[in-house]
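Here the structure comes first, spelled out in structure tokens, and everything after it is commentary.
The complex is shown incomplete by one protein chain, all other protein chains being positioned as in the whole.
To keep things simple, chains are lettered A and B as they appear, and every chain counts its residues starting from 1.
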Amino acid sequence: MRRRLPLFLVFIMGLFGAFAFFVPHPPVRQIDEVLRNDVIRIIGALSLVLGVGSIIRHHFIKIQRKAEHWPYSYITIIALVVSAVIGLFGGIDPNRPGILPTQVGSFSFHIQTIYVNMMVPLAATMFSLLAFFMASAAYRAFRCRNLEATLLLLAAFILMLGAVPFGRMISRHLPAFAEWILAVPNTASKRGILFGVELGVFATSLKIILGIERGWLGGGD
Amino acid sequence: MDWQRLQTIDRRWIYLVIWLVVMVPLIVPFPIKPKASPPVERLFNYIDTMPPDKALVVSFDYSPSTQPELQPMTVALLRHAFARGTRVGVLALDVTGLGLAEDALRQVTAEFNAHALTHEDSIINGEDYVFWGWSTPAITVMLGMGERITKVFPVDYYGQKTESLAITKYIKNYDDIGILVTVAASAIPRSWINLAQTQFGVRLGCGVTAVSAADFYPYLNSGQFTGMLAGMKGAAEYEQLVADKLKESGRDWRLRGKGTEAMSSQTAAHLAIMAFIILGNIAFFATRRRRK
Partner (left out) sequence: MSISTDPWVWIAAILTLGIFSFLYKENPFYRFAEHLYVGIANGYAITFYWHRVLVPTLVDPVSHGQKLWLIIVAIIGALYFTRFIPKVSWLVRIPIAIVLGYSTGASIPRAIDAELIRQAKATIITRASFANWQAGIWAVIILLGVIATVSYFFFSAEQKGALRRLSYAGIIFIMIGFGASFGYTVMARISLFIGRLQFLLSDWLGLIK
């Protein structure tokens, strides 16, 4: 029952999901529409519980066990609760405030203000660190050890020069050559890889629907 | 020269070089005018010649982590659409991209409304554009929009009932959309092809991070994407095309193009990275020869 019921559900839903693509009849279309717009949407939205719940549990355990850097877990939990409260009760649209005021004088702490001035800088800056790590890796690790590696680096150099307007100053044909590399040999290799990947995805999808692939059930009985 | 020591140099010196090489050209830029590549031109030309009764839909499918690369694209797309008087629909498939969509719309509508003399010139929410907002999961949105968009988004981002908006009678589903441009940092453009284009035949364009741009060329080649903006370079090229178009129509407003602004730094950084790779290889081969 613990495994059979979910496997049965995934089979029925998978079959219907595929079947609905081919059938134009209104009753099937209507069921498909209700399934998508109501059932899948509500269940999909509630899946947020998994993510948020896991984060809260992880940090509470860290605090309980006084694991490494445990005081910072308070930051995460407090930030989560405060931003959720501001968002849930303060409203989304600054012009239509909710029951919680989100402005003191001219200082606004509306969820959109927090988003633009805290979330965006933090997320964007965290990813921008990759520029430095990439530069360091390029210096230390990229070596022309053989013909294939040299070919890779040559292609990369042509792309890097062709991607910036400076490339036109070296040769007016360089940007066009870079575009050719992308449009012809790169397209060929990526398409070949795509065929392999998609055949694999198709096989795995079938295995999931037919209950052969059961990794998504998780451990336990 | 101590090649061995050069190979094991503290990485923070490399970080400092990158910082300076990117920062200085931003403060003291050298003039650069990007020239549009064929995928960018194709997208621009299609949007520029779209029938007037068709809408442009922009899907903000990215998060703040890739905002520097992708936000300039969306701003340029919105400027282009509003400059043409094309109706615009905006949605987001990434919940953390919602705020960026709101930010882009606020910025561009403010730019146009600052120069508007009449109501017709103004960009009005609900009449000239609609911000549907976000919903989940993506399959619900992509398939539902083919039937009736207001069923997928019963209220817009601002809480207004979408059925009551004036623009809704002109954008009911994909049939009313000239092109949908997905701006994404992940594989979502593929999902748009698989779900929306396969079943409903909607024309698609994409704006992607440079990391994934090379992977989408097969779809450009097959015609599944009409055009593509690749990274900040693509954004800069599109900004230039839009600026030229605005200038041609007597609206030389000199709007800020963050993509174009970045090209000096981008050039300098590319040259620096290439120099690092060459230097690293010279040091590697010199050290190897000495060992032999």
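As a working rule, a residue touches a chain if its C-beta (ideal position, glycine included) is under 8 Å from a C-beta of that chain, and two chains touch if they have at least 3 such contacts.
Everything numeric here is computed off the predicted structure, so don't read it as measured data.
A.B. asks: Counting contacts across the entire complex, name the shown chains the missing chain touches.
C.D. replies: Within the full complex, the chain left out of view touches A, B.
A.B. asks: I'm checking contacts with the chain that's been left out. Which of A:Q30, A:Q64, A:Q103 or A:S128 qualifies?
C.D. replies: Within the whole complex, the residue contacting the unshown chain is A:S128.
A.B. asks: Suppose we count only contacts with the excluded chain; which residues of chain A make the list?
C.D. replies: On the side of chain A, residues 2-3, 5-7, 9-22, 35-53, 55, 57, 69, 72-73, 75-88, 92, 107, 111, 113-132, 134, 138, 148-149, 151-160, 163, 180-196, 198-199, 201-202, 205-206, 208-209, 216-218, 220-221 touch the unshown chain.
A.B. asks: Just checking the interface: what residues of chain B touch the absent partner chain?
C.D. replies: The missing chain touches chain B at positions 12, 15, 18, 22-23, 26-27, 65-69, 71, 95-96, 98-99, 133-137, 139, 143, 154-155, 157, 190-191, 193-195, 197-199, 209-211, 213-215, 218, 221-224, 230-233, 258, 261-262, 265-266, 269-270, 273.
Simple rule for what comes next: only the chains that are shown with their structure count from here on.
A.B. asks: If you average the CA atoms of chain A and of chain B, how many Å lie between those two points?
C.D. replies: Roughly 17 Å, centre to centre.
A.B. asks: Can you check the complex and tell me which residues of chain B touch chain A?
C.D. replies: That would be residues 7, 11, 14-15, 17-18, 22, 32-35, 37-38, 63-68, 96, 99-100, 102-103, 135-137, 139-140, 143-144, 147, 151-152, 157-159, 199, 210, 213-215, 217-218, 220-221, 231, 233, 263, 266-267, 269-274, 276-277, 279-281, 284 of chain B.
A.B. asks: Provide the residue numbers of chain A that touch chain B in the complex, in ascending order.
C.D. replies: On the chain A side, the touching residues are 21, 33, 36-37, 40-41, 44-45, 92-93, 95-96, 112, 115-116, 119-120, 122-124, 126-128, 131-132, 134-136, 138-144, 153, 157, 160-161, 163-166, 168, 175, 179, 182-183, 186-187, 190-191, 194.
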